[in-house]
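The other protein chains are all here in position, but one chain of the complex has been omitted.
In order of appearance the chains are A, B and C, and numbering begins at 1 in each one.
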């Protein structure tokens, strides 16, 4: 038995660990550090219809136990992702989750239609929550009806299951989750970054050229845990959790809160080996906790051991 | 000229530094460390109509660069605050801002009416954003109309200016701010804590007995800065800023974002002398920045030196 | 009340258990066994302070000793500190064990569980100095984590129990007390809550002092993190940090 194997809509994962979108590019850089086939999946960088340069620099700033970023969805556009990046990734035995972004429903739909046909794309992640672009992005992520409409439109054209990535910058995350579940989402990924800012004391100017940016890293972990805890009790689709994970213990905490798999973002920057290290450590942590299979952890923080989402 | 003196509705402050509500009790403990008269003001612990025991323990948990608390508004009730705590505080030359909480509009109104008559209470802080109580609390803090109605009702009975304390757990903080400004708020205080959670990896149980709690400390500073930056450009009442302040440089950053004074919460637990130390350090930081008066810092992050709120 | 104290020694004395000796003028304020310090282990480490009991106070040498278990982030970082380094200490805090509850010739029973053992050391020292006869019962999980047995033995009869029976008597401290029919004028205890509860239930009519643990914010009474209930009241409370950590059995709800 593989104690780490996890079944999710569209995804047969050898383990529940995947790099988070935007924190791993298209994998080329990390492939110099380790064999990408060890990963459960890879969430590739947000893809839009056309190539985008993104925001001016500085694009990152450090904060206590966190970082702000305002990359602005820089990417080479969906066709180059399909023609150059995905075929390159196909050499690895790892399912790809394609992060889809756009400024209009039509753009989302078109990107989803095209990229969902790539053979190694096993699921889409609808990025309705990027705080760093003017149009679209976060608007889709804060109004339940708008998110639902977008989900429905993308579901219609996608060849693979659709996960919706929720923004934490909302009053009622449960309402957002329910709306996209109702609209046909196959799963949720959460959380994206919290909108934040730093101002340089010397210059009195915001450090980021874009002024505000998305806060990620350990600082946001308690917020992610709380939101996953709330949402997992309110929906019956699985959740891929993220937000500040650095260790195998953190992974367990996310599962306890209600996640069925997790993604690692910022921690890749601090240690490029963090994903394989966590994959290596997880069985030992399960041993210490006397838990047979990682899936048994899902929702333990509230269900005391009942089964929740457990694949098909 | 006192370079740190600040004029706000109801408050002539010798400096803009005050301990934040709930992090300083009613001052008795910190009075053993220093003379409370050095402070700009004191925001006392939330007061409700009747005495409250609060939540079961554990009530605090540590997080990366932050802490969660779920005290649950423990306090001796408004009459004992008026009869025992405020008279004791009257020995110090320091204005008191009374934090008012409740479960119903009527309770808020009654607490406000009574406590605003105490001679050393110079302003009220309406706590519409406490995440740790079941009824009231955060509900008042997330719906603009509800917050506005409460503000109006309290303004009607209060003998002193009313500041409304905003919750960061909302999609649109500017809408909240505008609603309470419209309803007559004399100022804003922000931010209260972000709703968060931690789960113990060994026991699979939430660490806080209340399960969720409010996240405070340096971890939330970039979120506070962003919100103050947004709100200060949208309203014309002054803001008392808070959220993770630890140093005089942090104070400057909050002023740049748009604050006219600041409050220090969690940092008091790490260093009981943090408030007097910041008051001591501020003139030196102003010197380094070649700024004459602290008020000139307000809004510099967006106004490049124009005057914003500058007292009366 | 706050000082960067200098580390004189920081050595491992059992599995994960460290004995830390600190020097500084704060020691002159330390008098009562059972009081604790609130320690910031590193500037750039975990945010909050850590409450740790005074284990030995040596005012002549201006030194005090603390025994701690390296467990989480803060105490692990502390265990890596070297002599010559400093740590930021706030204290002494709280109300400790009442030594004046006993007079010369009377008998005290000191009961410690695990990392609750350390504060009993200074207590034993002060009681013995006063002419009180002390008997000590120490409970540990397993042999690896036993410490200070001989030190306590120099003050009085000392019994050790381990949960797994790998050292001393197998079982709990209450088993030791029963087995040896230990009696006392005053009982002082520090350890996990179940142990304290068992002792309070066992000796409802005797003078029992218990030292409690609770997660803390400020450590000085301002934040209301560490409250416990008082019997027969809906709103009355005591703060572990400033009213305790030592309470008389019955004073608070365990």
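Methods note: contacts are C-beta pairs under 8 Å (C-beta built on N, C-alpha and C of every residue); 3 or more make two chains touch, one makes a residue touch a chain.
A quick note: this is a predicted structure, and the numbers were derived from the prediction, not measured.
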item	value
Among shown chains, those touching the left-out chain	A, C
Residue of A:99, A:247 or A:268 touching the missing chain in the full complex	A:268
From A:217, A:241, A:258 or A:299, residue that would touch the chain that is not displayed	A:217
Option touching the unshown chain, where A:66, A:187 or A:243 are the choices	A:66
Residue among C:77, C:101 or C:169 touching the omitted chain	C:77
Absent chain, residues of chain C that touch it	42, 44-46, 73, 77
Touch list for chain A against the chain that is not drawn	22-25, 28-30, 32-33, 45, 51-54, 57-63, 65-67, 69, 71, 74, 76, 217-218, 266, 268-273
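Please note the rule applied: only the chains that are shown with their structure count from here on.
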item	value
Central chain of the complex, centres being mean CA coordinates	B
Inter-centroid spacing, chain C versus chain B (mean Cα positions, whole Å)	36
Multi-chain contact residues (two or more partners), chain B	63, 65-66, 217-218
